[in-house]
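Note that one protein chain is taken out, while the other chains of the complex remain in position.
Our next item is subunit A:
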């Protein structure tokens, strides 16, 4: 193939899925001349699996992306067909927003945004190799021979990386949804010395809406109450005409069909070699592992307004196509359902993430970043969060600026990246709220308060968004101050209200802010007795309520952060010779050598490194008795 010089860029992003889209937008918005290359222009921000965005932890990530000036939140707000708040019965730390997306509208909207963005070129092309000189990445070469020179390269190849689709006995080379896979790039990474691993994920079949008997399923409508992902989307934009999802269950018959065909299930016959996720199992996996469960939930989710395709959540499978037909027909409501696409499993290459810095730059090759599913995660939100960070750091590196690393105490994106580069993952990594030790501080309602400043400093948050944020911040502070000054008297009216609530009567006057601290009293109720003559947005009211009501717990969480800060500040010298530290357990020694943590805190999070090992490490560091490996 003849090669030709196709252009010079600051940043080249390879792959235009959810990670690549954010990466390219971030780099371009920060002023870097950016090229976004994708195998197929019709698959920009494509949703090959579930047509939804958000949920526990993931929803917070979307808000964090929004606060940092990323696109995912705004894009879903323009293209959702249903919005629901989850965990409303629980506390503020775990409330989670989830949207059903019109997957075609979502992809189109994102593509259009990218096309309109300054400094950003979107182009079709299959990248086959990287240009690497002196352990520095200088660009990419496509299968058509186009040579794109760049100062930084971000790889977001996702499940395309040597992807193989498996349906029963059928196995063929393919990217997601029968797209062209990226094979040469994987080989190139291997040749460059990267350690790759093989993961597996899957997707359920899609059925035709008009062939579903919805009457025998349970309707799950969207919320009445307006909510959006982006802090910039007003409540007034809330979609009233939402589409419902529907709940049904597998049954004994479904399970019998699966049992009878396990000998044809790639999961068990050895055809699938990649490691799948425990928390996102295929239906055959669920039935084998939880054989005592008589039924499993299935949600029927519309894929968009202008399609009949319905996603069968909970029925992810790689059983043969004929078995999939039988399975579907065994389910209540789907007796006559027509399967439009079969479910499939897909295996793909991942870059083992301990090879990355917390900036998502590879340790081996300067200027080369990887993000998204390629780093071993699962989910659009996880991918987008990484893409944003990788894109930012690619641009910062080009501009010769300090890199940006999000701390675990600043956001879920920070938790995720630290987990990846520190603990690694032996299955597709999904964010869970339980992965965040400071969960109460990392709420979706305060993502803007946590991160907008950072996004603004980086040049990602535009002035209108920033002004909006400053206003909200000021309003919250002012209202807290007002409640802290307003005294409620034990009037007959107040006492009667309290008695009706079953709340203890007032003995004396009480500050409105202390009144709100009573668990059974809401902010709106406080307003009855501490009225204000000006309106406040709901988000401000919510923020005031949460900050006041849960002050005690928030303080405890903040103390924990402080405690960890000391450990974060304890740096481990570079090229430390772990072999020379006698007391370390063998596993700990191996892990420390492999991951080379930068701080004691990071070391303490490596699985297999026990507190005893950390104590030993601390003693060595304190005593300064550290042996170093000779520089190569």
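Simple rule for what comes next: a contact is a pair of C-beta atoms (placed from the backbone, for glycine too) under 8 Å apart; a residue touches a chain by one contact, two chains touch by 3 or more; residues count from 1.
As a convention for this text, contacts and distances are computed from a predicted model.
Participant: UniProt names the one chain left off this complex as which of "3-isopropylmalate dehydratase", "NADH-quinone oxidoreductase subunit J", "Monoheme cytochrome SoxX (Sulfur oxidation)" or "tRNA modification GTPase MnmE"?
Facilitator: Not shown, but named in UniProt as "tRNA modification GTPase MnmE".
Participant: One chain is left out of this view; which of A:401, A:532 or A:556 touches it in the full complex?
Facilitator: A:556
Participant: Taking the entire complex into account, which one of A:23, A:96, A:155 or A:498 touches the absent chain?
Facilitator: Selected residue, touching the omitted chain: A:96.
Participant: Which of these, A:43, A:57, A:310 or A:606, touches the one chain of the complex that we don't see?
Facilitator: Answer from the full complex: A:57 touches the omitted chain.
Participant: Please identify, in ascending order, the residues of subunit A that touch the omitted chain?
Facilitator: Interface residues of subunit A facing the absent chain: 56-57, 86-87, 89-94, 96, 290, 293, 296-297, 299, 432-434, 439-440, 519-520, 550, 553, 556-557, 560, 566-567, 570, 577, 579-585, 604, 610-612, 614-616, 618-619, 622, 625-627, 629-630.
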